[in-house]
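Inspection log for the structure reproduced underneath, given as structure tokens.
Every protein chain but one is kept in place in this view of the complex.
Each chain gets a letter, A, B and C, in the order it is written, and its residues are counted from 1.
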Amino acid sequence: MSQASLAKPPRSAEKSAAATVLSMLWRDKLAFVSVIVLLFVFLCALLGPALLGDLATDQNLRGRNSPPFDLSRGWAFVLGGDALGRPMLARLIYAARSTMLVAAGAVIASLIVGALFGLVAGYMGKTVSQVIMRLADVIMSFPSLLIAVVVLYVLGPSILNMILVLAITRIPIYLRTTRAEVLEVRERMFVQAAIVMGASHWRIIGRHILPQVAPTLITIATLDFAFVMLAESSLSFLGIGIQPPDVTWGLMVSQGRPYLGNAWWLAFWPGLCIVITTLALNLLSNWMRVALDPAQRWRLEARSTTDE
Amino acid sequence: MKPLLVGALLASTSVTSALAQTGTDITVVLSEELDLVEPCMATRSNIGRVIMQNISETLTELDVRGDAGLMPRLAESWEDKGNGTWQFKLRQGVTFSDGSAFDAGDVKHSFDRVFSEAITCESKRYFADTKLTFDVVDDTTINVKAEPAQPILPLLMSLVTIVPSETPMEFVRDPIGTGPYVMTEWTAGQQIVLDRRDGYWGAQPAVTKATYVFRSEPAVRAGMVAAGEADIAPQITAEAADNPATDFAYPNSETVYLRLENLDAPTSDIRIRKALNAAIDREAFIGTLLPAGTELAVAMVPPTTLGWNPNLKPPAFDPELAKQLIAEAKADGVDTSLPIEIIARTENFPNVTEVAEALTQMLTDVGFNASLRMVEVAEHEQFYSKPYPEFEGTRLVVAQHDNSRGDPVFSMFFKYASDGTQSGVADPALDEMIAKASAATGDERAALWSETFAYVHDTIVADVLLFHMVGLSRVSERLDFTPTIATNAQLQLSEINFK
Amino acid sequence: MNDALLEVRNLSVDFHTARGTVHAVKQISWSVGRGETLAILGESGSGKSVSASAVMNLLDMPPAHIVEGEILFGGQDLLKVSYEEHRALNGKRIAMIFQDPLSHFNPVYSVGWQIIETMTAHGRPADQARARALELIARVGIPDPEAALHKYPHQFSGGQRQRLMIAMALMLKPDILIADEPTTALDVTIQAEVLALLKELQRETGMGLVLITHDLGVVAEIADRVVVMSKGEIVEQGTPREVYHAAKHPYTRQLIGAAHGKGEINILDIASPVLLEVKSLCKTYGAFTALNDVSLTLHRGQSLAVVGESGSGKSTLARAILRLEGVDSGQAVWKGRDLIGMTARDVLGMRREIQMVFQDPTQSLNPRMSVYQIISEGWDIHGLMPDRTARQAKVAELLEQVGLAPEHARRYPHQFSGGQRQRIAIARALALEPELIICDEAVSALDVSIQAQVIALLDGLRQRLGISFLFIAHDLGVVRDFADTVLVMKAGQIVESGPTGQIFSASQHPYTQKLLAANLDPDPDVQAQRRLRASDG
Partner (left out) sequence: MTKLIGQRAVASLLSLLVLMVLVFFLSRLTGDPAVLFLPIDATEEMKEQFRVLHGLDRPLLEQFNQYVLDLLQFDFGDSLRKARPALDLVLEAYAWTLPLALLTMTFVITAAIILGSLAAFKVGGFFDRLVSIVSLVGASAPDFWIAIVAIMVFSLSLGWLPTSGVGSVAHWILPMAVLFIRPFGLIVQVVRSSMLSAQSSAYVKTARAKGVKNLRLIFIHTLRNGMLPVITVIGDQAAAMLNGAVIVETIFGFPGVGKLMIDSILQRDFNVVLAAILVTAVAIFLMNILIDIAYGLLDPRIRQ
């Protein structure tokens, strides 16, 4: 490990990709912790609901708002109980799934659609590009609240529809970024080189342009993940977001807000979950900015740990 | 750019500060802004709280503090002339805030406005099937003829505010009334100011000036009174009401219930309806999700209403009974596995979401295939009013109904008659009972309503009646004021005194 | 050496980077006196600029770390003075100009503002600074100085910008001017003018000039003394003549050997068949004429050079032949078929036969593809070599052919040096076994010694594989050792063409002659003679 990858590194290139990524992560301790946090959240989202069973949903009106750090009601109540007497900890784990589902769904959907249109807008002629950009403008100026109400009213409140609402509002971000990057990348010499070799449009887009654009998009997506979580909670606050029995952290904060004065833990823990996850995503995206760029990657590649 | 900003700041500072209330001026913090300050819309509670009896007055007034029943206001007396005609003797020496004198012509004009095609006045709905003809006898006497005869016409008169006959047939922005206050300022989005006026016919109230401001967050409203920025916060939540010295609970005339469709499977079976009633642990909500003081409902109207039946008992919480009833129904071929969707509206009342979640859980616990759907107000209306959308199972609509008018007639037809807009029942016997009670007067009327309530509650178990709600108001300690059941719909400044 | 104005003694500088410590310069010493010109000669990575940056306190510390040494100026050690004292010297007593004046001017302020700031930053009144600026702008040969004052850097040409940069440096009549590659990005004729200007100004002011360069020609033209640097060390020093004629260190000798213009001149084999015939190509961009009736003939196995300064239309010609750009009129007949009118489908076939090597290999290689992917991409496109093992073998073979190792196939472009990258680009071009390779300034971005290697490689390929080359360059010297025929372009037109030997020895057109004259010879004696002749004529 201490072998520096100096000037011309015939370093054990056989090292598996996973190991390389791990060691690069280890170099940035904050990103490392972030990944652990996110993995944990992801595991909660994946397995939590199945493991918890009814623990997260069983109500107890007469034992509501029990204070945190009291183990007399079992480990699940270590973070207190909510307004319906359900254990906060179990609720948080249970809510992780839909929170992640909404955020990831919205981000992935908007990323795919936005990037696709952005590629087309950036690569195709001026007319197509103009039409797409104007459409993006329209979406940008379309108030997300109205989209939310339209979708909610016409399609009903569900996680899928919430994903739809949030995805629509985020499309322009990816579209604009992709287009701007494509406009720049397509003028680069290696794209010209590919044309000289006879590469088709799809090949140029897929092999030469997309890989250059992807890291930027992924970095933005990571940040956007955080943004979407906050946007979702804002919609919940306004009463046009996720509705029970579905539950997300954002909804929990919103529902806990009347209790801030006398049962702070109802809104505090889910808020903390959002802050921590958002923070982790931000730090991870900073790391990715470097790690996904081959020219900068060396900064994170293994080197003597005694180096400062 | 700078002058603009500085200007904006200066402008905002020039607005009277709401801080540090002193003397006899008060500030009231309401939950939502008023769209209109239109007298004929005063029956809408958020408008009524500002206008009703403060700016505009009515001919009659229902006593909610004592048991005086219907009291004179702008009408000094009234009598049934028979044949559906009532004669009202009007108070003399009353002037509007614009200086003009009040007479019978104003009363006629006020009603003409209500029934006008040019504006959509709320109070019109109370006269849905009644045709009124006005006959101005002299300046202080007016005959009102109702077809068909309307036994509670004097009570209905407490719902229509009187405006001067010059008032145009469109929504006004500067309401003129006979009340003790006059609106002196309306800054959209910010505040409405009422000033006490000279020349009011009655006793001068203690409050000289009332400023109404609007904050949607209950914690903020409660906090404003605590911080001295406001004197009355009529609607706060139980969570925010943590100071017994300032926070009052009072029945607010709202009744929460689950509307069942008696024609839909599986709720068409009375055993299922009984099971639903038995499955709900009503007591568990009180003092937890709902404020202490909330009462269990046995009728659509609060106990202060005419004909309320004290003999009815709320169904006991008995999950075993519920399960047994379901099993019986199932044995008789009722498909008890059909989905039951509980429809509740966000922000219908404080903690509505939690209440709906708990209800769902309770129904699920006894074996119903229940699920919850929270909807927003426009969508709720679709489920609540006819025609109801199709559904494979049945929908239970969580609804809140307000009747502070003292008579069940304002509720029973809509909620229980076959043609009622929000009715889940189609029972000819019940239709007849409602019609009979509506037409009756006096003690007979009370008895008939009583009977009807019993029929609905015990005989056909038409719905799942849940709670008579309480409202919570925070009142500054410097005021001598106790909120009442009417505080929901009106807030008479003349009832407020200073300690 | 006692009259040295500025003296660097035993300076060692380390850079602490994530990859470990790099010794940027090791115990180097040099000095420069009044009126003297010292050249610091070296290739990229030799550390030639480090000592100058240390003099100006421009090293970022960290990562830089001055290990030892001293820099003596006006009786004090510049490494020991305070930041504020050092700042007071910068621009006033010691000034510096840089390569690439476009990026070294602040793009958002007017040129006048920036020139005047040199004086106001040192407390001189603004009106005085303005007068001085006008005087100097006129002196460096910018027309209409009053107007120039208010213009922005991007509104000038490259040569003008460098002149303005010089004016800015000379505002306070510094004792020392450090010029870091001042002419590298400029056309040869402009380079000659700028060097002449520097020399004149030096004569006028008597300042000491430290000139950092990679170009032996520049050294030969201007330097009184030269230090040669390699890998952070001074390997040779003396007068340019001493160094050129009696180099002791192998590196210096290699450097001198790499200078072009020494080898045999290639002769065109007229017997070989015609491969490409360009007829009357015309192309305009708005009012600008990029190609004006350009015609040329290229034979199989020929290496045809197109030489011209920036804006001459030489790159447009290459791009037009490759169908990367349309033309207004004309033909380009490739093996009997007109490339210009070809359908998209036919173009694909043509793409295999004509390949291109671009100027900057850093940009022409996709940074996210491995060398293997880069080289084999052409096969994917044209559906060739489906067999994986055969492919791997062929990639390895190609890498060896261009002087790289087969195991390099797994790496990514950023892991290579500039010369290595250009070899990868050549391997990529070779992979499709083309008949013609168009090299667009393929060696301009490379160090001299690397240039020589790459040119030797191309020449070898031409001889062994019989590939034809269309070689586009701005520098006549570069093409002498490689091309058999030279076309000289100016303003979209071919002004002269002929066999290489003829162009170099008996050029007809004055522009060609001017180019040749401006092309600096690495031999100080040759340059001295030329100067003599120029001053006579």
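As a convention for this text, a residue touches a chain if its C-beta (ideal position, glycine included) is under 8 Å from a C-beta of that chain, and two chains touch if they have at least 3 such contacts.
Just so it is clear, the structure is predicted and the values come from calculations on it, not from any experiment.
Participant: Give the labels of the shown chains that the missing chain contacts, considering the complete complex.
Facilitator: Even though it is not drawn, that chain still touches A, B, C.
Participant: Of C:117, C:221 or C:481, which residue touches the hidden chain?
Facilitator: C:117
Participant: Of the listed residues A:37, A:55, A:109 or A:145, which contacts the missing chain in the full complex?
Facilitator: Only one listed residue reaches the unshown chain, and that is A:145.
Participant: Out of B:49, B:215 or B:474, point to the residue that touches the absent chain in the complete complex.
Facilitator: From the options B:49, B:215 or B:474, the contact with the absent chain belongs to B:215.
Participant: So which bits of chain B touch the chain we can't see?
Facilitator: Output for chain B: 1, 4-5, 8-9, 12-13, 15-19, 33, 35-36, 38, 43-44, 117-120, 122, 124-125, 128, 170-171, 173, 187-190, 213-217, 219-220, 223-224, 226-227, 229, 376-379, 381-382, 384-385, 410, 414, 421-422.
Participant: Can you list, in ascending order, the chain C residues touching the missing chain?
Facilitator: Interface residues of chain C facing the absent chain: 56-58, 87-92, 95-96, 98, 100, 103-110, 114, 117-118, 121-122, 152, 154, 165, 168.
Participant: Which positions on chain A touch the chain that was left off?
Facilitator: 130, 133-135, 137-138, 140-143, 145-146, 149-150, 153-154, 226, 230, 233-234, 237-240, 250, 253-254, 257, 260-261, 267, 271, 274-275, 278-279, 282
Operating definition for what follows: only the chains that are shown with their structure count from here on.
Participant: Work out per-chain C-alpha centres and flag the one nearest the whole-protein C-alpha centre.
Facilitator: Closest to the centre of all protein C-alpha atoms: chain A.
Participant: With centres defined as the mean C-alpha position, give me the chain A-chain C separation in Å.
Facilitator: Centres of chain A and chain C (C-alpha means) sit 46 Å apart.
Participant: So in the complex, which bits of chain B are touching chain A?
Facilitator: Residues in contact with chain A: 218-219, 237, 239-240, 242, 281, 284-285, 288-289, 346-347, 350-351, 353-354, 356-358, 360-361, 371-376, 378-379.
Participant: Quick check: in the complex, which residue numbers of chain C touch chain A?
Facilitator: Chain C reaches chain A through residues 16, 18-20, 322, 324, 347-348, 351-352, 354-356, 358-360, 363-369, 377-378, 380-382, 407, 410-415, 425, 428, 432.
Participant: Any idea which chain A residues touch chain B in the complex?
Facilitator: These residues of chain A touch chain B: 57-59, 61-62, 64, 83-84, 149, 152-153, 156-157, 239-240, 243-245, 255, 257-263.
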